[in-house]
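Inspection log for the structure reproduced underneath, given as structure tokens.
Every protein chain of the complex appears in place save one, which is left out.
What follows is subunit A.
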Amino acid sequence: MTGERWEFLMPSLGADMESGTVAEWLVKPGDRIRKGDCIAVIDTDKALIEAESFHTGVVEALLAGIGERLPVGTPLAVITGAAPAAELRPPTRGSPPVSPGEKTGMERRRREPSPAGGEHGPSWPHAPSPVTSPLVRHLAERHGMDAAAMHGTGPGGRVTRADVEGIEIPAKVKASPLARRLALELGVDLTGVHGTGRTGAVRADDVREAAARGSGTGPRAGTEQAVPGRAASAAGARTVGKPDLGRRQGLMRQAIARAMSRSNQEIPHYHLSTTVDMDTALAWLRERNRDLPVARRVLPAALLLMATARAAVEVPQLNGFWLDDAFVPGDAVHLGVAISLKGGGLIAPALHDAAGRDLGDLMAALKDLVARSRTGRLRGAEMTEATITVTNLGDQGVEEVHGVIHPPQVALVGFGKILERPWAVGGLLGVRPLVTVTLAADHRATDGYVGGRFLNAVDRLLSHPEEL
């Protein structure tokens, strides 16, 4: 109506990102998109991230080619449409999760002509949200179906092309990070590779095999997933795979270096620690798990995350951001979870509204987040929304972690290994499983007194696990 145009810019997906590469376009010119739709997959050197549109409209042009390295803020696409001024704002941190009832097909369609009330927040994976790509929605419309009302089988309940067409199309191929990189290097189309890993995930060996056979390379009939300009000969490409992996790990290292240097330069850290007796918590968890199917077992790590999230609700001064010389509290506890990637490096995506979940739900969300960090894709919001981060090095056998805050957050909570140690209980010396909890906090935002209250809350919550 008003003929407004927006540029979809290379998003900043974390404090450590300076540039990125479009790994895949999920839309093409002429596609109608809604705010919150994923329109491109961005390779940030650390992970493949699905970037959402902040606008509702029509894709006019794609400006960036696949594989082109571009600085944050570079226009990648042009979107035109008639959206009111409200749509121009970036998504507010305060938008509540969209309730399932709000997302019915009728609601969505009615919104389109007059989207004034359509302040959609980003949709979160925790209520299985019927997020669809425009491509899938078009397919659904063509088939006379409403994608928003369909049951999706994709990650996070997403409706995939296969759901719409009722046939097997690997719209989102699961693959290990190593496999993805090899595939890009060898010009292998992952959609054509038979995966032998968990739930059919493509492994590096599968890619090598496909490259050697020459199958899966080049465009495949019926798909447009093949990467243009990557039709490198398999024989020649095999030898360049290794150095490039090294280069990519170097880029990941540089990204971490930037963020951590900035943190150390800008943030006056203070560090506190306390020791928590995990005896009650572990006994409670063991009993709980005994009655559950193996698939629903909860790890102590999830209990530690839950205690952290609840403590952050009690001490909100540690949950949020330091922006423009002032503390901005988070709207909920979006718990950043430091996840080590198998090829080396680290990523800390957000587990949305961790404190609002029950323990089983939190565990399921953690599994999903780790799996997607390592073999799938994360969403842009997950990369930018964390309000406080947890690092758990217990599995590495480390006793305590003195963390470095991820700016612009103001606190980082660290857990070490749960170890059996002598411990005085009720005047008697006994052997108990203990964990050291540390807090690194931004002294600009809080003082040690607040940090102490937070650690005490974690201790108390872990002593009453049944309330978590």
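Basically, a residue touches a chain if its C-beta (ideal position, glycine included) is under 8 Å from a C-beta of that chain, and two chains touch if they have at least 3 such contacts; residues count from 1.
Operating definition for what follows: contacts and distances are computed from a predicted model.
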**OP:** Could you tell me which of "L-arabinose transport system permease protein AraQ", "Heme exporter protein B", "Acyl carrier protein" or "NADH-quinone oxidoreductase subunit F" is the UniProt name of the chain missing from the displayed complex?
**Re:** "Acyl carrier protein"
**OP:** Specify the residue from the set A:Lys342, A:His402 or A:His443 that touches the hidden chain.
**Re:** A:Lys342
Subject >> Residue among A:Ser53, A:Ser176 or A:Thr308 that touches the chain left out of view >> reply: A:Ser176
Original post:
Thinking of the whole complex, not just what is shown, which of A:Ala281, A:Ala301 or A:Ala381 touches the missing chain?
Top reply: A:Ala301
Subject >> Candidate in contact with the missing chain, chosen from A:Arg286, A:Arg444 or A:His464 >> reply: A:Arg286
Original post:
Of A:Ala281, A:Leu366, A:Val401 or A:Leu468, which sits in contact with the chain we cannot see?
Top reply: A:Leu366
**OP:** Touching the hidden chain in the full complex, which residues of subunit A are there? Just list them.
**Re:** 176, 178-179, 196-199, 201, 203-205, 286, 289-290, 294-295, 297, 299-301, 340, 342, 366-367, 370, 375, 394-395
